[in-house]
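The complex appears here minus one protein chain, its other protein chains still in place.
Our next item is subunit A:
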Amino acid sequence: MDGAFRKIDIDAFDEDVLHESELYDADPRDPAEVLDEAKQRQVAVRTSLAKSDIGGALSIVLENAPYGPNVDQAKEVTLQTLLTILNTTKSTEIPAVIKALSQDNQDTLMKYLYKGMAMPGWGDISGSVLLGWHEKLTEVAGTGCIVRTMTDRRIV
């Protein structure tokens, strides 16, 4: 029997279908603007890291992080910047740094940790570093933070 009918996108025939874009408020910024901003942040983060201000660097990169469609390049730059910070932080400093973050930034950091774990072999991602941060972040922000990462449609 022909199974092609199983591959028909039935949602296309449903007038009332709920679109991804209706589930969250879109980022009002222009994609090019977002990319510019991400690159500027990369520079600002390097300056902060040079002064070994980890908390400041993390806040810079996590504040207003790019999300939604059409900003893939900005997302990549942001992830790369974030990984630089994660990789340079000494494991003994992590808890204090996380505690100083705002709740919003903690949630965003968790999103990036999962994004990083979903991309094995990409860039200089090291699983043990991400897992170390994940453990410390969960200790501070709880399982609620992980739940929010899963429910939030504003994907970073």
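The rule we apply is simple: a residue touches a chain if its C-beta (ideal position, glycine included) is under 8 Å from a C-beta of that chain, and two chains touch if they have at least 3 such contacts; residues count from 1.
Basically, contacts and distances are computed from a predicted model.
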Omitted chain, identified by the protein name its UniProt record gives, among "Mediator of RNA polymerase II transcription subunit 18", "Protein DOM34 homolog", "Actin-related protein 2/3 complex subunit" or "Prefoldin subunit 4": "Actin-related protein 2/3 complex subunit"
Of A:Asp11, A:Asp72 or A:Glu139, the one touching the omitted chain in the full complex: A:Glu139
Missing-partner contacts on subunit A, residue numbers: 16, 18, 22-24, 103, 107, 135, 138-139, 141-145, 147-148, 151-154
